[in-house]
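Input: a single structure, listed below in structure tokens.
Removed: one protein chain of the complex. Kept in place: all other protein chains.
On to chain A.
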Amino acid sequence: MVDQTLTENNNQKLQELLNEFSEATSLTKPEKASRLMGQIDVLTDSMEGYSLIYNSIGDISEAGIFENSPWADPAKLVAALVNGTLKSGHPNSTIELLSELRLLAIAKGDYKSGKITAEEANNFIQEVIVANLEFVFNEPLEETRLIMSDHELHKVHNLFRFLSDRIHLDDVKETLAEELTLICEQRPVVTEKQRKIIALVKEKIELDPNREEDKKLLSFQRCIYRPTKNTVGKSTEQYKKLLLSLNNTELYLEAQEMSQSMLEYGLVSQYHAVLLTFLIEGNHLQTVPVCMGLTPIGETRWNEHTTYLSDIILKTVHIYNAQCIYGLAKMLENGVIAREAVRSGLSNLMSIKIHPKVEERILKSTKNPHQAVSARQYLVGALFRILGQPLGVGQGNNPTCQSARGISMWSQHAPAKLINMVQTAAVTNDLSFRFEGQEIKASEIGKGLVQNLDHNLDAVSVTLVPMLDRVYNEMMLRGSGRAEDPHKWVNPALYGQWIQIGFASAYDYFSNAIVDFDGFVKVFYAMCHPEYNGGHHLIYPNPVGIFITSSKGDMLGFHAVSLLRVEKDPTGQYRAYFLNPNNEGRQDWGQKIKPSVFGKGEKHGESSLPIHEFAARTYAFHFNDLEAESKLDNIPLEEIQKVKTLAKDSWGKSYTWLEIKKKW
């Protein structure tokens, strides 16, 4: 009832302002428009608000809101420009969303314009939707996150919810299939985004199995909704009953089909959980490795720890927590489970009591928390995924790349430490770290970078990140004021002892300039490039600070990634393979620098760039300062020049450059 009154009240205000705007002559129209737009901006906070605006869009348009603006003629709009305008904030984003609503009204026949037909308007909106998937799924790109306020993000996301609820998406299949491929190839730990797209396709698009272009989208749907022939048209209960009627051979074939479906895109269906628990409970233990799609190596580990694994599977896996099966399979493959410390750690987790605050965060991070699954089960399930897919860890819509990077590193190189940290954090809602001999306790220090955690994260991240973020921030505070980048000391303290002591930063605090960039690039190549570092591989991930630049190459901000390896790609070009915790497929850093996530020799979860392009965005990294010096003279000058030109013409414009030499 209260909402009803509020809506009515809002509508009255809108009409009142619209009235004033229509009655104004051209002399005071700009002032009245500003008020009207201010009110529309406020209304965009809710879907009801959007409905109110949509219902009046004809009047708003007739009153002249678009007059004398680039939006005046609906036939002359460019879909590719919408994204940029939406990002540029009120009032631009407000007039832009009005333009989209006008087109929607034209497409739906709710408003007539002589300039453009309903079909043309419909096509235009489809184009806009495809070009703005980041908003449709509320997964803004790093660049977007840096420039848009929370309110603006929310407003634009609402716009796309409103549009996609009202428009068919038939012509966007190819783009959606490509988007799904790019996401799935990275095997992210959180699979909500691909599931949302797949659900959207199922709901909104007619697919024809006989058409080539539809097959790919159907294969994604199959993975989730009917992974095997036996699941077609059945609920999970019906499927379980059917399993009872299968003989051993049939079960084996069923398990094979199921695991193939999972391995194709890394997506697990609910039926998979039914089958796996059925196999274990029914003592079909030799079929379990098939059901998890294990290689002979993974199968050996299953055979070695059958009892232990059976136990934790039954305690964790549930149809509403099924995605963890993929993570567990990968844990068996990568050998994490072979460590005694890891198995002990996981056993300990089976009996913990989770702190109510942590429980709240975990349930909030779960899209549809089911009462049959406990927060502990969600947490352990997420831990399987993190341990099995360390490169799939993401930061969500949070400025917490540091924490995500840490979780990924520990997962690979200190998994038992990670498990122990998760346990402490889950039970006490607190964490403590050592920094230069002093203890830092998350509960006793100030705020971190993130004020409102976006809970679109895995359960491990929501458990750890609020504390890690605070600890990291406190370390940065304590390390600041030393005339050098505090990361020099913070990285080893936060991530652990395998971080190299040497630290190179292109930015010099003392002179407030980029100093001896040539030398910086030399140290970088000597650190990681096999042709100049004596043919060595990187052993541990190197925490690297990079500049984020816009698609025009303009400086946007700072970001943390991990450099994992530098190797030749299939075409023989040296590439830097790195973990970018923001999980982005399509990125454009300007100057044609576009990180690739798939098809250039990347493992699942890696991003990659030609080595010189990566170097051209790097501003800080760690290195072995005892070994580097002897290698610096081998780096060819042309290569250094190439990096420097790219750097100077992009983020470098925001800094002073000094050419004096310095000791690295």
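By our rule, a residue touches a chain if its C-beta (ideal position, glycine included) is under 8 Å from a C-beta of that chain, and two chains touch if they have at least 3 such contacts; residues count from 1.
The rule is short, and it goes like this: contacts and distances are computed from a predicted model.
Can you work out the missing subunit's protein name as recorded in UniProt? Choose among "ABC transporter permease", "Sigma-70 family RNA polymerase sigma factor", "Carboxylate--amine ligase" or "Rieske domain protein".
When "ABC transporter permease", "Sigma-70 family RNA polymerase sigma factor", "Carboxylate--amine ligase" or "Rieske domain protein" are compared with UniProt, the left-out chain turns out to be "Carboxylate--amine ligase".
In the full complex, which of A:P70, A:G89 or A:P530 touches the chain missing from this view?
Reading the full complex, the residue touching the unseen chain is A:G89.
Looking at A:T28, A:S443 or A:S654, which residue reaches the missing chain?
Residue touching the chain left out of view: A:T28.
So which bits of chain A touch the chain we can't see?
Residues 5-6, 9, 13, 16-17, 24-28, 31, 34-36, 38-39, 41-42, 45, 89-91, 149, 151 of chain A touch the chain that is not shown.
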